[in-house]
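All protein chains of the complex are present and in place, except for one that has been dropped.
And now, chain A:
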C-alpha cells in the first residue's frame, strides 16, 4: 500500500491552516507598519520555491525517509547529530501547538478546567495516536480536513462578508505595502508553506510523488496569509489589533452567527482548529518519534522492543511538555518566534543537505 500524491496536498493544507492559530498572525501584525505585506509576497515566492525544490529532490529517493537517505549518503558522525537536531525541532513544533492550545482553551473555552487536566487529555490522544503507522495518519488527516475544512471556509467567508468588517481599515493598511520586507515576518509567513517538510518521514509511504499545479499551493498560501493578516485588522482596526494575544480567536469571537444553535463564531472556530491542531501535533510528534527511533540501534523487527522504545520516547516527549507548561505566555511566545526562525533556516539546510546527498549518491554510482 502506498500513498497517493493527494496526501501531499493534505500535509500542506494542514500547516497552512493551523498557522492562523498563534504565532504567524501575531508576528505579521506586529510589523504591520514595517513591511509585513511585502514580506507576505516574499514568503509566497520563497515558500513555493522551497516546496518545488524539496519535492524535486525527495522524488529522487522514492519510499525513503530522512534517516535512510542520510544513512546512505552521509558519514554517521555527521548524520546522527543532524537528525537528532531535526527530531528536537519537530518535537518542539508539536509541543508548542499543544501548549498554545492549552492556553487558548483556558482563556476562551473552559476557564475553570485545570490546565494540567487539559494538557493531559491532549497528551493522551497525541501520544497514543502518534504511534499509528504513517499511511493511516495520512488517511486520518484527510478525514479531519474533510470535517474541519467546511467549517473553516464558513468561518472565513462569514468573517469577510460581515457588515462589521471595516474595509476602510484594510485599505488604510494597504498604504503601508511598499515598505521593504522584514526578516521576522518572512520567517513567520513561510510557516504557512512548510507542511511539505513532514515528508521527511512520510516520504516512506510515497513512491514517486507526482505533483500537478504547484501554483495552486502558492495561491492557497497567499490567500491564507492575506486572510490571516487583513481580517483581524478589519475587525479591530489598524492600531487596536496589536492589543490581542490570540488575535484570531478574539476576531472569531467578534462574529455572531444569527441563525444557529451556537451563537458565537468562536466555538465553531475553536472546534475546527483544535481538531486540526491535535492532528498536526500528532503528525509532528510522529515525525519526531520516528527520527529518534532511527538513531537507536535496530530492534531486529521485534514489535515488543519497538513498543518499549516508543513508550520511552513518547514519555519523554510528554514529560518535557508538562515541564514546558511552567512557561508563562511571554516566554511561550518568545520560544515560538525563536522556533519560527530556526525552522526556516532548518528547512533551507535540509533542502541543501538533500541535494548534497543526491549528488554524493549519484557520484558514487557513476
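In the analysis below, a contact is a pair of C-beta atoms (placed from the backbone, for glycine too) under 8 Å apart; a residue touches a chain by one contact, two chains touch by 3 or more; residues count from 1.
As a convention for this text, contacts and distances are computed from a predicted model.
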Exercise. UniProt names the one chain left off this complex as which of "tRNA N6-adenosine threonylcarbamoyltransferase", "Molybdopterin-dependent oxidoreductase", "Anaerobic dimethyl sulfoxide reductase chain A" or "Spore germination protein"?
Worked result: "Spore germination protein"
Seminar exercise, completed: Of A:78, A:262 or A:316, the residue touching the omitted chain is A:262
Exercise. Of the residues listed, A:78, A:117, A:223 or A:239, which one is in contact with the missing chain?
Worked result: A:117
Seminar exercise, completed: Full-complex touch with the removed chain, picking from A:45, A:78, A:143 or A:216, is A:143
Problem set entry | Positions on chain A contacted by the hidden chain, ascending | 1, 4, 6, 105, 109-110, 112-113, 117-118, 121-122, 124-125, 128-129, 132-133, 135-137, 139-140, 142-144, 146-147, 261-264, 267, 270-271, 274-275, 278-279, 282
